[in-house]
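Below is one structure; the comments refer to it alone.
Every protein chain of the complex appears in place save one, which is left out.
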Amino acid sequence: MPFDLTKDIDTEVMEINFGPHHPSTHGVFRFVAKLDGEVVVDIEPYIGYLHSGIEKIAETRRYLQFLPLVNRLDYTASLTYELCLCLALEKMMEIEVPERAQYIRIMLTELQRIATHLIFFGTTGLEAGAYTPFLYAFREREVILRLIEMTCGSRMTTNYFRVGGCKWDLPGGFEDLCRKFIKKFPKRLDEYDWLLSGNEIFRDRTIGVGRLDADLAINLGVSGPTLRGSGVRFDIRKAEPYSGYDRFDFDVPYGLNGDVYDRFMVRVKEMRQSLRIIEQALDGMPGGDHIAKVPKVLKPPPGELYYRNEGTRGEIGFYIVSDGSTMPYRLKIRGPSFSNLMSLRHMMVGHSIPDIVLIFGSIDICVGEVDR
Amino acid sequence: MIVQVLIVLLKLVIAIAFIMASALVLIYMLRKVMGHMQSRVGPNRVGPFGILQTVADASKLLFKEDIVPAKVDSWSWRIAPSVVLMASMASFSFIPFAKNLTMVNSNISLFFIFAMSSLTSVGVIMAGWSSNNKYSLIGGLRSAAQVLSYEVPLVLSTIGVVMMTGSLNLVDIVEKQKHLFNIFPQFLGFLIFMTAALAELNHTPFDISEAESELVSGFNTEYSAMRFAMFFLAEFFNVFVIAALGAVVFLGGWNPVFIPIPGFIWLIIKSYVLIFVIMWIRSTFPRFRADQLLNIGWKLLLPASLINIFGTGIVMLITRGGIS
Partner (left out) sequence: MLKPGELYLNRRFDRDDLLRKIESSLIGIDYAIQENFGEVFLVADKEKLYETLSILKEKLGFNYLKSLTAADYVDHLEIIYCLYSFSNAYSLTVKSILDADSPEVQSVFSLWHGADWHEREAFDLFGIKFIGHPNLKKLVLWDGFDEHPLRKSFVLELSGEEGGDS
């Protein structure tokens, strides 16, 4: 039977499964992409592979016992979660944190912010095909992790902040190592930045890819660098300053197009701003106590509170319902990656497979805070 | 008569030994070069400075179990690695190492090399199709499309040199470069040659068919042990062949550069310099998307090589009064 060349070929939509195991270090997350030829028509994400029921566990733990569990949510930047919980409890119990503790907290949080953004930088290069920036980024990260290990005792799950301040004061060699880091890092960051963002191939692959409109982003609850890449220059550290951030001078970078390149550049620029904060904290570090006088058993007064701060990936929120006892009645954790992930579908439709990998990397999720 | 046959066999053995040794050196060099560029060390455990690493890898591949999937198309699946390996080894036989040190001295050696190296795409398509795996098929077809698209600018970039030399014989091309290496008058041709060579070799920044294997498997998924080793070796043979070709056509072959050491050592040095540049590019650049890749091949390199030919012709018309 001869071919009828006037009829359209009957094509089907092909489904490809991505994950839960990924070649890049994004964690266990699965999504099924429906492809028409090369172009993505729809995606459906599946989460829950890392669900550990932390909110249920919170109802049976005292607040101090719960603090180490919060580290596991965003395991790359655990101090940001500890900070949010401690600040929420301090607000509920009206505890005043000494200034030195505030400076130490800010300094360590910003160090972890740089560390997390370095991971993002390396994995974005890896997904685009450049193998080298990944290793450079991790080499820089080693210094930061050594600083954090010196102070907190552990590289990843730090368990350092307490309600009222920090567990112990900064160790002896911290300032020297930190100053060495501050001196060396900006030049190196310029070099690594130029390696990727100045590269024509990288720009071709990321500019115009994965656009996210500002209004849609706000409607979806997107926050952090993902939102700032779309033009909304909202950073909780500037908009609702907490823990002494209003005393520091730093800028909030933003992008206007909302594509992968803008989100990448926002995070690279944020690294520089974090370095400024660290330098100011080191220069102006006051003396004094590292922790306030806090009752041994934490019993916040009955009531509920939603407290938020700026984590590395966006807005971290804790909704604590306290009934006056030593354990929370209900503790809800709002992870930024949970809301940011909802924007994936809107960004990926209409792109091809190599773009999918880059778009997914540009949101920079951490599955611990998606699934909790 | 027997002596003739023995001489040919001896040449064959030496050539195969040389290119095998070269491949082993190249694999080690790649890992060390990329390692040091990424501020890490590379292999340094097996043997002094990790020299025996490739030997260890090769023996591992030798001892692995040879798995033949049940549903593959039996003969073409088995032959495909050999086709790819044969094509790269055959193109090696035309590279001249010195005036009298070449396996085959033919008047069309340049043409033959290009013809043989395009046979690798036949092997790739065979591998992709006979694997009975839709991802291998897509990977194989992608790779073949890329190689075929960049074959055209690769060949055209050397036409300028052929016009200046007046012969397709590689020995003649090197002889004519006694005083001036072809890279200086034919710089545009050299750039196009290097770029198209990267695409021919499926190297970064044009390695979409290998990177796709993060999500979708490449054409050599269903192969294991020695069959995979043959694809792997073929890739390194190709690297050496194309680098040696670049050294012969553009960098003056065995003509010495100030220091008088034997010619074939110069050729090896020059081709290793080009290989180092290829590895340098591999550690630095991100990769192109498939459509951007084909765009560059057809819309950028092809017109550039045509302009090169046109320009060469005009300059030759002015200086020599026509093509010699």
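By letter and in written order, the chains are A and B; residue numbering begins at 1 in each of them.
Throughout what follows, a residue touches a chain if its C-beta (ideal position, glycine included) is under 8 Å from a C-beta of that chain, and two chains touch if they have at least 3 such contacts.
All figures in this text were calculated on a predicted structure; none of them were measured in a lab.
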Touch partners, limited to displayed chains, of the chain removed from view: A
Per the touch definition above, residue among A:R61, A:R155, A:R203 or A:R247 touching the missing chain: A:R61
Sole contact to the chain not displayed, among A:V32, A:V321 or A:V349: A:V321
Where the missing chain touches subunit A, by residue: 47-48, 51, 53, 55-57, 59-62, 65, 91-92, 214, 216, 218-222, 231-235, 238-241, 246, 252, 254, 256, 303-306, 308, 315, 317, 319, 321, 326-327, 329-330, 332, 334, 338-339, 341-342, 371-372
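By definition in this document, only the chains that are shown with their structure count from here on.
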Approximate Å spacing (C-alpha centroids) for the pair subunit A, subunit B: 44
Complex contacts: residues of subunit A adjacent to subunit B: 16, 18, 23, 125, 128-132, 135-136, 139, 195-196, 199, 201-202, 204-205, 352-355, 357
Partner subunit A, residues of subunit B touching it in the complex: 34, 37-40, 204-205, 207-208, 211-212, 214-216, 283-292
